[in-house]
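All protein chains of the complex are present and in place, except for one that has been dropped.
Our next item is chain A:
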């Protein structure tokens, strides 16, 4: 390997090194403070290592990884989310008597897996990243073993994600059998039976991705796992895991030139429409905010994969820009809500503090937190003047450009249904505070500190800023996506 290749994957190398150092640190001194501090500095180092990597993009590092601007952007997003996750976990776990230092090792392993997944250009790398991410997440979901629901959530996630990944692996084996090539830019020979085998493999691989993105026939695990997992782990599942899976799904879809096949396009649009409707309808009756966010994430992922249903090469750049913008906006709004929830929950309680009816009158007791939550919810609902509206608008233009009338109507109907449950929470926050003194009021629970409020406030400012001036970010993304398009065009011209 030459120096440039080392620089290109320096963030991942640093993370791997940090994981080994973490284990040594645990052996040397068991302290929650030092391991949390070490993890934060490792992630910060990996983030800074992206600056030199940005200078030299479109570089293949061994046949396994390919570094381009799209992957780097998503990786920066993933690392920033994990930075928030570490900091939130520290506050969450601090109250416990036990020393939870293995938790941070699992967290860093999951981040490494997500990073490898985003960079991968080969089935073996996809497989490794996928498993590194999901196995560490199983460990994290089942981490607080004294709690009521963790065992169930952990077991469900383990069995279902292992089943999904074996289905995906079988698909990879079929594609490899048909083509003799395991890189993403594989080419199926023009023989009838090999075409059939390749097609079967393709569908099986899509099952794996749909499971991880919790798209509709494979969504049933999402609410249970979201609810049963500790709050910071739910945050990881909703941000890091989703962003990584979306990125690799996009890469797979474009580099393997699947968008040229009408049958797969049709399948994708069907899945998207079903996810939007089912996710939003099931969210209507939820009283648990974690379950509600899980169902709404199903719908949001449904909106998001519209960007993949592109008909021509010209729309690739615009679709990628819309996709990255939308997932970023979705992640910021989710982060605001989940940081609040993590601050209000404790590791040694039986469950997290996750009934949204407890938020009644929050805005009168804690105006800043209440208004941050309202703005985040409005952004998820896609109300104008928030970033969520701009994100939806981008998806809308992509759908119109590609004449996906079915998906557009599902998007409108889905957003309408979503408005109902987002608005009921907002009304609850705006209502008169509860008079009862029997239970502890919500603002006395948990380890909520000034720093939680500060970060929530900062993220909310970003939501509003992107809602008013989307060009701050969007103009950056155009440039980057165009570079990606060149690669994707090169890849698809081989067909």
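FYI, a residue touches a chain if its C-beta (ideal position, glycine included) is under 8 Å from a C-beta of that chain, and two chains touch if they have at least 3 such contacts; residues count from 1.
We take it that contacts and distances are computed from a predicted model.
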The complex lacks one chain in this depiction; which UniProt name from "NADH-quinone oxidoreductase subunit K", "Carbohydrate ABC transporter ATP-binding protein (CUT1 family)", "Carbamoyl phosphate synthase small chain" or "succinate dehydrogenase" does that chain carry? "NADH-quinone oxidoreductase subunit K"
Among A:89, A:214, A:227 or A:402, contact with the omitted chain is made only by A:227
Options A:84, A:105, A:118 or A:138, residue touching the unrepresented chain: A:138
Identify the residue among A:87, A:174, A:303 or A:448 that touches the chain left out of the display. A:174
Among A:4, A:152 or A:401, single out the residue that touches the unshown chain. A:152
List every residue of chain A that touches the chain not included in the displayed model. 123-124, 127-128, 131, 135, 138-139, 142, 145, 148-149, 151-156, 158-159, 162-163, 165-166, 169-170, 172-174, 176-177, 180, 182, 193, 197, 223-224, 227-228, 285-288, 291
